[in-house]
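Take this structure, written in C-alpha cells, and hold onto it; I'll ask about it next.
As you look at this complex, bear in mind that one protein chain is not there, while each of the others sits in place.
To keep things simple, chains are lettered A, B and C as they appear, and every chain counts its residues starting from 1.
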Amino acid sequence: MSEESFQLSEEVFIPKEQAKLLCDPAAGGYCAFEGWVRDHNEGRPVKSLEYEAYPELAIKEGSRIIKEAHKKFEVLGANCIHRTGHLQIGEIAVWVGATAKHREEAFAACRYIIDEVKSRVPIWKKEHYEDGNSGWVRCEHCAAHEHSH
Amino acid sequence: MSEESFQLSEEVFIPKEQAKLLCDPAAGGYCAFEGWVRDHNEGRPVKSLEYEAYPELAIKEGSRIIKEAHKKFEVLGANCIHRTGHLQIGEIAVWVGATAKHREEAFAACRYIIDEVKSRVPIWKKEHYEDGNSGWVRCEHCAAHEHSH
Amino acid sequence: MKTLHLQYFAILREQRGLTNESMQTNASTPAQLYEELKCKYQFSLESEQLRAAVNGEFTSMDTSLSDEDEVVYIPPVAGG
Partner (left out) sequence: MKTLHLQYFAILREQRGLTNESMQTNASTPAQLYEELKCKYQFSLESEQLRAAVNGEFTSMDTSLSDEDEVVYIPPVAGG
C-alpha cells in the first residue's frame, strides 16, 4: 500500500490516472465512486462549491481509513483523492477506487472508504447558491439558529 | 433512458466514454464497476479468457436489468457494456456505471446491475489455463463428471 | 413432424461442432428435444442445467414448440 493512498488536490485530477495505479493482474473487480458537484441541495439551486481542508490531519485520517479498508476487506488496492478549492457544477469533488479478487470486496471497500471519508476527514464544504447566498454545510443551521435568537 | 443502456462490444472500449454519457448536473454520486480478467481462478493460473454471447437475447435481458435498476433505485442514469471475444489478463470484461443524486442509490444500482448481469444475461466464459487446458466456467465440472463415468 | 431451427452457444456449440442447424422432429417441448439431442450428440449438460429460449425469448423447457420455431439452449451463464 502506497503512502499516498489518500491525497488532496487543488487541481482537477483525472480518475483514470488514479485507477491506473490500482492495476493488478490478480484483480478481478474494480469499484469506483465519484462525488460530483450537484446543481442543487435540499431543494436549493447551487451554483458552485468550495472545499476547505485541514491538510495535515485530513491526509493522516484519510490514510488511516484506507488502511482500515485493507484490514476489513480483502482489497488488493485502494486510493482516494479529494479536491479542495472552488468547484463548478459537474466537477469531481472526490474519487475512490478499490480493487479486489472478487467484486463483493471491491464494492464493500469502496463504500466503506467514501462513507468514512465523508464523516471523519476534516474537509468542509461551502455551498454558493444561485440566489447569491452561501453556507457551510452542516454548520450553518446552528449559525442561523443562533442569529435568530 | 437510452435504448443502448446495455451493449455488447467485440472491441476494447473506453470506460470514460461510457461514463460521459451519464453526465448530469443533478447527479451527486457516480458508482462504477469494472470486471477485469484475472490471472487465476480457483487457484488455477489463467492465461486468457473467451466470452461468447447470444447477442439478441443478451441485449434484451441486459436492457431489462437496467430498466429494473431504474425502477428499484432512484438512479439518474445507468449503463452496462460487456465484451465478447478473446481477452487478455487485465482487460476489462464488463463495465457498469450508475449515477444518482446520492451515493447510496448509485452504489445499490451498480451492484444490482452487475449481480443480475452475471447471473441472467446469456454470456459464457471460457478460461484458457497456463497449462494449455481450457474450460467453460460453470459448465465443465458436469462435463468432467460425465466423462469420468 | 415439425421443422425447428437451432442455434448453439459455448459448450453446446463446441460439443455439437456447429453454430446452427435446422432439423425435423416429433419433439413437442424444448425438454423433449434436448433429450433427443443429448443422446445423439452426447452433450454433457443435463436438461436441468439449461434454460430454453424460443424465438429470441426465455421460455419454459415445457412450452409447446411450433413448426419453424427457433430454439436455443442456455447453459449456465458466467458473464463478467
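General remarks:
Convention: a residue touches a chain if its C-beta (ideal position, glycine included) is under 8 Å from a C-beta of that chain, and two chains touch if they have at least 3 such contacts.
Just so it is clear, the model here is predicted, and its values are computed rather than measured.
Contacts of the undrawn chain with the visible chains, over the full complex, involve A. The residue from A:Y30, A:Y51 or A:Y112 that touches the chain not shown here is A:Y51. For subunit A, the list of residues touching the undisplayed chain reads 35, 51-54, 56-57, 60-61, 82, 93-94, 114, 117-126, 136-140, 142-143, 146-147.
To be clear about the criterion, only the chains that are shown with their structure count from here on.
Rounded to whole angstrom, the centroid-to-centroid distance between subunit B and subunit C, based on C-alpha atoms, equals 25 Å. Between subunit A and subunit C the centroid-to-centroid distance comes to 50 Å (mean Cα coordinates, whole Å). Shown for subunit B are the residues that touch two or more other chains, namely 35, 114. With touch defined as above, residues shared between interfaces to two or more other chains in subunit C number as follows: 80.
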